[in-house]
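Of the protein chains in this complex, one is absent; all others appear in place.
Let's turn to chain A:
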């Protein structure tokens, strides 16, 4: 009797539950959760990608990284700024309208002291409301690439922010906790249902989204569970616990590919990996050599020739990388096939160059390397140690977590270091200003070429695209000749997917659910 009752109850429960099963629920995972839901607090890849499902910007990029209208329908450049025509009838998740006032508010917020988007937003000196659906962004001088810089400046509702006391962005460094950290009110295709950082984030499709029907996506609900351990992440995909793994370890890609019902998508990522050599100091800190060997271009060339980029690609990266001769990827304006070609591998010539430069027996040096940042970062460094040993360079490897590695570079305290660089604006200026300009805040090589510095400055205001591109080319050719860096490769992204879902892979490693289709 008891049993029949129980059975009846379960059957009823099943019948009631089954409509829910018909929903398209996408379960996915990656290594690290978004740091915060506050859209202006942390300029970090996973955070931008997560917030981009809830919040929207004026201009966005599709999975091919082509600029697309989002909250702005069109834009045009003027002599002192850009005018944006806003999309009409857009509502925030709480029901309030999206208007020009919200754009003004969002730019003020993105330029706030605590914002991490000041670099992208600071050229916008004022936002002027022309009418409810037209805004003019005045810039400090002509800015030819402003739309490129706006793709991760998300629009927030002024009323909601004021009501919840989050007019200023969360001060992440001070570990501030505000309402906007665990709650979100955007205009985007998904609303935040629940948020438990580092555990589970649930998003539901926004029924009132402006883009409904304009995109192929058919996901009703997204469940995101970060899993730190790489092997556990892969196991979750293999066992069907998740439908999508954003970052399977490269050595497991083959295993996923050959598993039934699973597939792997790969794409060249906009991120290049390279070694920097400090030619700026008079005496290297970690070397037994007299003075600074890196001042001699022959030594820098020898280092470039000694690294077997193809071996690293084949063995360390499981084929998932593109050996290169420059420090920015295809897809970024300024990357050309001529400059992208690798310097090649020639240990004999490298040894000769070292001898020519006065170091027939080589010298010792420390290589600073992160061990938790880039794909197989520490293993690449280990491989480089062996390769440089063959031309007589004795390398001491110091592989440490990124939190300790990066400050060393920014303080210019490293002789020889690994760094990777992505380019969110897809324009070389981002690379020049940080890595090649003599004053660049991430340029620890001491490289200081007057012409490159000049070009870095000139291209910020040059609106003639042809002239601008020619200058960028010229600078890259100078860099190719001067060799301040040892370019290794461009990273390749690999996403592990169940066959039940189709998601177009994007070179910026961002998951765009509006294009995700469940079969």
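As a convention for this text, contacts are C-beta pairs under 8 Å (C-beta built on N, C-alpha and C of every residue); 3 or more make two chains touch, one makes a residue touch a chain; residues count from 1.
Basically, contacts and distances are computed from a predicted model.
Considering only "GltJ protein", "Amino acid/amide ABC transporter membrane protein 2 (HAAT family)", "Peptide/nickel transport system permease protein" or "Phosphate-selective porin O and P", the record for the omitted chain gives "Peptide/nickel transport system permease protein", by its UniProt protein name. Only one of A:70, A:116 or A:252 touches the absent chain when the whole complex is considered: A:252.
Checked against the hidden chain, the listed residues A:91, A:136 or A:390 yield one contact partner: A:390. Residue A:234 is the one among A:181, A:219 or A:234 that touches the chain missing from this view.
Taking the complete complex into account, residues 230-231, 234-235, 249, 251-252, 254-255, 286, 308, 311-312, 314-316, 366, 378-379, 382-383, 385-390, 395-399 of chain A touch the chain not shown.
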